[in-house]
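Yeah, one chain of the complex is gone here, protein chain that is, but the others are all in their spots.
Presenting subunit A:
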Amino acid sequence: MENSNSYSPYSSSSVDSTKPSPSESSVNLSLSLTFPSTSSQRETSQDWPPIKPRLRDTLKSLRLRQRGYNTALFVKVYMEGVPIGRKLDLSTFSGYKSLLENLSHMFDTSVISGGTRDRKHHVLTYQDKDGDWMMVGDIPWDMFLETVRRLKITRPERC
């Protein structure tokens, strides 16, 4: 019975030696697909009915628009060094605090915004409308929702 403890995306016989050693492969990828307390805000499950993600997103936006709410705002979230990202609907969060809590839980690490940058925490950054990478937390939440395009959780030393 094999229980591999390290995650290697490729079979060991064909690892490309020019690729940087995936030290981030020690990141635990056992991500929970169900959100914590904020998931109670979600009315539908993510896996029923059996429709593809694209249609699910389209219908969700439509439903929210029809009810006069702001459109769902799905953005991609990457953890630096991990090639495969997640998608997050920012419209389900009330503000920065719930966003950070959710991300910390999702990526199983402590994620903070701006402010004190000690070495222990990952820092959340975002790419805005102009394509620039900025620290999360400086502008009001509503303004943030209008300008954010994607999120990245960076390694602490980078900022």
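Note that contacts are C-beta pairs under 8 Å (C-beta built on N, C-alpha and C of every residue); 3 or more make two chains touch, one makes a residue touch a chain; residues count from 1.
Keep in mind that, in the parts below, contacts and distances are computed from a predicted model.
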item	value
Omitted chain, identified by the protein name its UniProt record gives, among "Dihydroxyacetone phosphate acyltransferase", "Phospholipid-transporting ATPase", "F-box domain-containing protein" or "Small ribosomal subunit protein mS39"	"F-box domain-containing protein"
Contact footprint on subunit A, counting only the chain that is left out	1-12, 14, 16, 19, 28-33, 43-44, 46-56, 58-60, 62-63, 76, 83-86, 131
